[in-house]
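For chain A:
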Amino acid sequence: MKKKVLAVLLSAAMVMSLAACGGGGGGDAKTDDGGSAADSGTTAADDNAGSDDSAGGDKGYSFEIIVKSFQSTYWQAAVQGIEQACGELGVKANSNGPANESDIADQITMINDAIEKKPDGIGLAACDTKSVVDSLQKALEAGIPVVCFDTGVDEAPEGSVYATVATDNEAAGAVAAENMFPVIEEKIKAATTDKKVRIGEVNQDATALNIQQRGKGFINKMLELCTDAGKKVAVVGNEYYVNATEGTVAEGEAEVIIEVGVPAQTTVDLASTEAQKIMSKDDTIAIFGSNQTTAEGVITANQTLNKLAADPAEGIIGVGFDAGTPQKEAITNGQFIGSVTQSPLMMGYECIYTLTDIADGKDVSDLPMDGYWYNKDNMEAEDIAPNLYD
Partner candidate 1 sequence: MKVEKIKQNAFVKKVGFNRIVLIFVLLLMYLAFGVLTGGSFFGFSRISNTLNYVYFLGFLSLGVTFVIATGGIDFSIGPVMFCCSLVSGYCLTTYGVPMAISLVMSILIGVLFGFFNGYLVAYWKVPPFIVSMASMNIAKGIAAVFTKTQSVSWPQSTTADGWYRNFVSMNGIPIGLFIFLAVSVVCAVVLNKTKWGRYILCLGSNEEAVRLSGVNVKRWKMLAYIICGTLVGIASIFFVAAYTTVQPGYGDQYNNEAIAGCVMGGTSMAGGLASISGTVIGVIIISLLQQGILALGFTKEYQYIITGLIVIAAVYSDVSARRRKN
Partner candidate 2 sequence: MGDIILTMKGIDKSFPGVHALDHVDLEVRKGEVLALMGENGAGKSTLMKVLTGIYKKDSGTITYEGKEVEFKNTREAQDAGIVIVHQELNMLGHLTVAQNLFIGREFKKGIRIDDRKMNEEAQKLFERLNVNIDPRETMSNLTVGKQQMCEIAKAVSFDAKVIIFDEPSAALTESEIEEMFKIIRDLKKKDIAMVYISHRMDEIKVITDRVTVMRDGTYVGTLITEKCTKEDIINMMVGRVIYEDPKTESAVPKDAPVVLKVEHLNAGRMVQDVSFELHKGEILGFSGLMGAGRTETARALFGADPKESGDIYINGNKVTINNPQDAVNCGIGYLSEDRKRYGIVVQKTVAENTTMASMNDFMNGIFINKNKEKEVADKYVEALATKTPDVDQLVVNLSGGNQQKVVIAKWLTRNSDILIFDEPTRGIDVGAKNEIYKLMNRLVAEGKSIIMISSEMTEILRMSDRIVVMCEGKKTGELDISEAKQETIMNLATREIE
């Protein structure tokens, strides 16, 4: 029995000591990245922050930032922006996020936890737009202002969300379609019912609203462009997207097919299987991966298939979304003709500025962010490069 008590006590002690040393390590790692990109976002900062903040100064506010996860480098970039803004404004921001973008439950816990800490404001990138509603209500009751970034929460209780800093995902998806279309226009025009052409899209599991919107934005725009070109279009694959589009025809009658593949889980291996399935079909002329994971799935699939090419005559046209090293390389070496990027860094950055403004008692408003098209030629451009995180 004694031994048992001892074991329990030991384990308790273990928690404490682990917690103590673990905490230090985590903190260090984060501050490391803070200053490195300090010069990148200044133009935007001037636009927004106004003259009285130009000196930086020490405001002493503390904010809680909750991102979707740290899984992809996208969020690392966002945190970078946050820390950059913090440095400039002299405020503190504590970032946290679940292990996986699908851990809705964990994120809720984190938000509630953040509210308990009674910060001056909360910056939130919601994993799921519906389940956070209750927590936002709590924040409202506790009088803590919330700024949503990356993803807006449509059903938020009146007055809880002060401003939203987010990409218009439907428009961003459309950007991908608009840039893809001219390249493959010839092929689409040549398509007949007997000699169909196929455009693929790989979407991460259609759970998060913004990826859904992105996917739909792409499909609708492509549909519109093809229909304008006088072609009959069918959407096949995942039933959600098939049912969500209008103005399509049955697969047999169509000249252009848009095929949507959705992997069962957000893993690269399943994403690449889906991409492979579409790319190995003979009539496929183009493919779009609608976020970092799925775009990398397309690249992985191509490692075997070797079908991606910059010229429609030589192979399949690839378009991606977001950034990350593999995707940037794919663009450089001509596998992708380009990608759409959001500006996570700017979103994080603006989020802190907005929060500080609220704390200062200023009026704030929503800040829509654009999706930028980037390709081999403009990757180095000043307004693009900072958003192309590794």
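Here, contacts are C-beta pairs under 8 Å (C-beta built on N, C-alpha and C of every residue); 3 or more make two chains touch, one makes a residue touch a chain; residues count from 1.
For anyone wondering why these and not others, all candidates are chains of the complex that A comes from, given by their letters.
From a predicted model like this one, the values you see are computed outputs, not experimental measurements.
All of 1 or 2 belong to the same complex as chain A; which of them touches it?
Every other option belongs but stays apart; chain A touches 1.
Give the list of chain A residues in touch with candidate 1 in this complex.
Residue positions touching the partner: 1, 3-5, 7-8, 10-12, 14-16, 18-19, 22-23, 26, 70, 94, 96-99, 102-106, 108-110, 112-113, 116-117, 128, 130-131, 133-134, 138, 155, 205-208, 238-240, 243, 262, 264-266.
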